[in-house]
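Following this message is one structure expressed as structure tokens.
Only a single protein chain was left out; the remaining protein chains are all shown in position.
The first chain written gets the first letter, and so on, giving A, B and C; residue counts start at 1 in each chain.
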Amino acid sequence: MLEKLKARVCEANLELKRSGLVILTWGNVSGIDRAEGLVAIKPSGVDYDEMRPVHMVIVDLEGKVVEGDLRPSSDTPTHLVLYREFQGIGGVAHTHSTHATAWAQACRGLPCYGTTHADYFRGDVPVTARLGRKELQGDYERETGLAIVKAFRKLNPHERPAVLVANHGAFTWGPSPEAAVENSIVLEQVAEMAAITERLSLDLWGQPLVAVADSALVDKHFLRKHGKDAYYGQG
Amino acid sequence: MLEKLKARVCEANLELKRSGLVILTWGNVSGIDRAEGLVAIKPSGVDYDEMRPVHMVIVDLEGKVVEGDLRPSSDTPTHLVLYREFQGIGGVAHTHSTHATAWAQACRGLPCYGTTHADYFRGDVPVTARLGRKELQGDYERETGLAIVKAFRKLNPHERPAVLVANHGAFTWGPSPEAAVENSIVLEQVAEMAAITERLSLDLWGQPLVAVADSALVDKHFLRKHGKDAYYGQG
Amino acid sequence: MLEKLKARVCEANLELKRSGLVILTWGNVSGIDRAEGLVAIKPSGVDYDEMRPVHMVIVDLEGKVVEGDLRPSSDTPTHLVLYREFQGIGGVAHTHSTHATAWAQACRGLPCYGTTHADYFRGDVPVTARLGRKELQGDYERETGLAIVKAFRKLNPHERPAVLVANHGAFTWGPSPEAAVENSIVLEQVAEMAAITERLSLDLWGQPLVAVADSALVDKHFLRKHGKDAYYGQG
Partner (left out) sequence: MLEKLKARVCEANLELKRSGLVILTWGNVSGIDRAEGLVAIKPSGVDYDEMRPVHMVIVDLEGKVVEGDLRPSSDTPTHLVLYREFQGIGGVAHTHSTHATAWAQACRGLPCYGTTHADYFRGDVPVTARLGRKELQGDYERETGLAIVKAFRKLNPHERPAVLVANHGAFTWGPSPEAAVENSIVLEQVAEMAAITERLSLDLWGQPLVAVADSALVDKHFLRKHGKDAYYGQG
């Protein structure tokens, strides 16, 4: 069932591991078959060394396991909210990568300080609100998804395919599982750069003095790569 | 004698080396056979490249060498205090990993800023008091163990399987030598994240402004992984 | 056509990747045949794993593609300005390496804090002015080149073969493509060192207290390696 999708999702998980973004069994990637309404996702707590396409778990959009002997990632309900709410995304990745998580722990969105960021994210990457007690003690992983959707109320998830979950870590997405992983790699990179940038430019009160990049520069870079007149790559 | 334990302890030491947490001959891991009351531990100052199970030293809980041609790790008395005082732990690891040691050198416990930390440690990781002159000039390595036990007077060592020894480095433990090493890996990771988190959020006086994670979030993550109703992993 | 140059430019791009300065398809290196007035440059958005000399694109100094099936790097017009304006340079490299980009994002030139820097760059590495709206919406990549040239109005590009482009990243150059890559490697290294140096020496207002290196020390190191009486290396 969905052999091709399972193979791609497995490989995307392994790519996430190879990129150095995750250690131990942390992190997970999923992909969706929109026609079937089915999602393939990494099983929970399985060693990357032993992970094979056959281990991927197939769930429907309500979270019911349709195929697979293993328990799906405990973060599955978060992925499913994103697939239901963000039309057109084809893959989701979750990491606790070092610098992205540090911004999430500081409960700060990631400012767009330059073109490296703007090539992938058209403006700040938002941070969710902290979850309240009711949400923490309720359907926690689903509430995490809802908090993400809330953070995007006024934002286009296709133009900013990433979010920082307060006190937690990062979720990224894209048209495919591979694109979701690429966005995780870029998010970690720009999160590190932004942290260093702020330290290089403090005002007399120890607050970051640096201004975010001009929105015209941000648009220029995002659109030369992703707009209808994009001219980056061999497209 | 205890061939299986020696093999596991040797492999756990090599895993510590492969994880990048230790350089040169630094670091050591031990494991205990509770039925026999015997501990297998890395020999002192031996190259990881040449380390074999046969080099592991067997000591009893008073520190008497029961088997082995080499001198046991100079930190052996610290390990033994932990085995005697923390019932049910099966392995202990010691590192000078970069960020954990930096917190230890700053004589600060590690605040719990997010779920990466809470997945393994249910709240702050404590720091010991600095040793006094009498303890430094007495049975130093044993005194180090006693200082650790003191730091846990009001804490459950199974819920926070790690400690920072002031001006020194980290000790971690767990149900097995492998778990102790895993906790060392996670401790270094969250120690790095916490240091970056604080720098991203300074108040006007240059002090960290960031709040620790909500205890309900900490409990949620610790218990979904370790509690009796845990649903992380393949259970 | 220009087979030798294409092979060298391809290898220089691969060296840039191996050095760890670029991830994904980021970064690009070019080289010029001054006699022919032709430039070989990396194609846009092609995987490093599959890159071969035959993929290099040959353009003239006005940017017209003379040979090659692929689209040249989108940064080609920036490279061409540098070849036209900086007589005698033979190669150009562009990266978004972590620390160099952080300085660029902070819109700060890189101060010369020591001999590591002075061995390659005779004084501060300048930062360009931020581009205005007109330049961003015009011939953007060419304007980037013009901003670099403007930053060198009073500086000798052979003595400081590097620049930070505000809110963007780094360009380096040299007598050959290989030298341009070497300068990118060194720029990242000294950008990291300088960031740490400043943090180790803050005044009571949180501003960097550290003084730049004595110009006599800078001259000594630059000239013992690059001057006519150079005595570093095997001459």
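Criterion: contacts are C-beta pairs under 8 Å (C-beta built on N, C-alpha and C of every residue); 3 or more make two chains touch, one makes a residue touch a chain.
Since the model is a prediction, treat every value here as computed from it, not as a measurement.
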Left-out chain, listing which of the shown chains it touches: B, C
Of B:Met1, B:Val54, B:Leu136 or B:Ala230, the residue in touch with the unshown chain: B:Leu136
Sole residue of B:Ala104, B:Ala147, B:Ala162 or B:Ala180 that reaches the chain not shown, by the stated touch rule: B:Ala104
Subunit C residues touching the omitted chain (full complex): 113-116, 182, 185-186, 189, 192-194, 196-197, 199-202, 204-206, 210, 213-214, 216-217, 220, 224, 231-235
Chain not shown, touching residues in subunit B: 23-26, 43-46, 70-71, 74, 96, 98-99, 101-108, 130-131, 133, 136-137, 140, 167-169, 195, 198-199, 205-207
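One rule holds in what follows: only the chains that are shown with their structure count from here on.
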Between subunit B and subunit C, the fewest steps along chains that touch one another: 2
Middle chain, criterion being Cα centroid separation: A
Fraction-based call for subunit B against subunit A, same above half, different below: different
Taking each chain's C-alpha mean as its centre, the one farthest from subunit C: B
Distance between the centres, which are taken as Cα means, of subunit C and subunit B, whole angstrom: 45
Computed distance of Cα centres, subunit B from subunit A, in Å: 32
Where subunit C touches two or more other chains at once, by residue number: 206
